[in-house]
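I'd like to ask you about the structure that follows.
The complex appears here minus one protein chain, its other protein chains still in place.
We call the chains A, B and C, going by the order they appear; numbering starts again at 1 in every chain.
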Amino acid sequence: MTKVFHHPVQIYYEDTDHSGVVYHPNFLKYFERAREHVIDSDKLAKLWNEQGLGFAVYKANMIFQDGVEFAEICDIRTRYSFDGKYKTLWRQEVWRPNGTKAAVIADIEMVCLDKDKRLQPIPAEVLASLS
Amino acid sequence: MTKVFHHPVQIYYEDTDHSGVVYHPNFLKYFERAREHVIDSDKLAKLWNEQGLGFAVYKANMIFQDGVEFAEICDIRTRYSFDGKYKTLWRQEVWRPNGTKAAVIADIEMVCLDKDKRLQPIPAEVLASLS
Amino acid sequence: MTKVFHHPVQIYYEDTDHSGVVYHPNFLKYFERAREHVIDSDKLAKLWNEQGLGFAVYKANMIFQDGVEFAEICDIRTRYSFDGKYKTLWRQEVWRPNGTKAAVIADIEMVCLDKDKRLQPIPAEVLASLS
Partner (left out) sequence: MTKVFHHPVQIYYEDTDHSGVVYHPNFLKYFERAREHVIDSDKLAKLWNEQGLGFAVYKANMIFQDGVEFAEICDIRTRYSFDGKYKTLWRQEVWRPNGTKAAVIADIEMVCLDKDKRLQPIPAEVLASLS
């Protein structure tokens, strides 16, 4: 696993549900935002537009340990590693301000697919960002 | 305007926010679902996949008169008319169970665009559904 | 595990992303909708409003095996079991029309929390629905 990358996410009305905390699927959104900043969003847009290559989540294992509330600015912590030439493994966590443990922990496997949804090796451009 | 078409929408956790009612942008989702049932979702998918034609909201004027709560099954009421060969006008409302007035009222203008975002006349297939 | 409960979900514009398939966090929404229909949404609303009790996802393990496209009506298949008096375990799958395997498979653990986010035993009302 690499060092930890940090990405801040502020919690807005759109993120919460009527129980008063963040609606649980939204954490997958924050993890994706954070990964895109690690890889480089412009590079991802170019890969998609020019080569028809995109990344897809293949597996996601999540533990929800604490609720996150409106207006909090959370720290999304991201590390990753490679598993062969097709898979990247991501360890990602959500930390509340002043949190003493992660609010959410996720292990996520990503693969690269072409527009026909066929598995492709991780593109060299992405390897260059990640290495 | 046509007769009223009815489409039921149940409110889930995903629809609400921490204030305890439906998060306001979500009503635009319900209006779109209801329009797709009026036009016919399979026909819309075919138009997109085979001809690259899609519908886009050009204008939306909304009034939010009442909050809608978790587990309610609302009635989305839809009427429409044509405005020339390029535009359709939709009057749509959200009614809560036992509501005495609409919770949300919207006037929405839709246009048809090709994949280069150029305006196209309303396709004959859609006119056939709507007439 | 119980027998399989079936819940249909139609895929709208709101569900997809620019890669052309359903955006992966949305499957967690469909699983929640399906669980609410198994438990009974009105009962859940009553528990929340009268006793301040709600259900929260504690763990979710997901495998994404296939993309799901606009206008498809998927079958959300749900089974569950109990794990002591605090936890329910849910095996849920998304099946595309004419699918030969599940598009998404999830194992989800739910717990019951009060408004202070303290763990509570599964309420008798819910046990009555589920048994």
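What to note about this one:
Here is the rule we use: a contact is a pair of C-beta atoms (placed from the backbone, for glycine too) under 8 Å apart; a residue touches a chain by one contact, two chains touch by 3 or more.
Just so you know, these numbers come straight off a predicted model, no measurement behind them.
Contact with the omitted chain, checked across C:G20, C:G99 or C:P121, is made by C:G20.
In the full complex, the hidden chain is touched by chain A at residues 10, 12-14, 29, 32-33, 36, 41-42, 44-45, 48, 69-71.
Interface residues of chain B with the unshown chain, by the touch rule above, are 18-20, 24-26, 28-29, 32, 48, 54, 56-64, 66-67, 115, 117.
Listed for chain C, the residues touching the missing chain in the whole complex are 13-14, 16-21, 23, 25, 69-70.
Following the convention adopted for this analysis, only the chains that are shown with their structure count from here on.
With centres taken as mean Cα positions, chain B sits 32 Å from chain A. If each chain is reduced to the centroid of its CA atoms, chain B and chain C end up 26 Å from each other. Averaged C-alpha coordinates give centres for chain A and chain C that are 22 Å from one another. Within chain A, contacts with two or more other chains are made by residues 18-20, 25.
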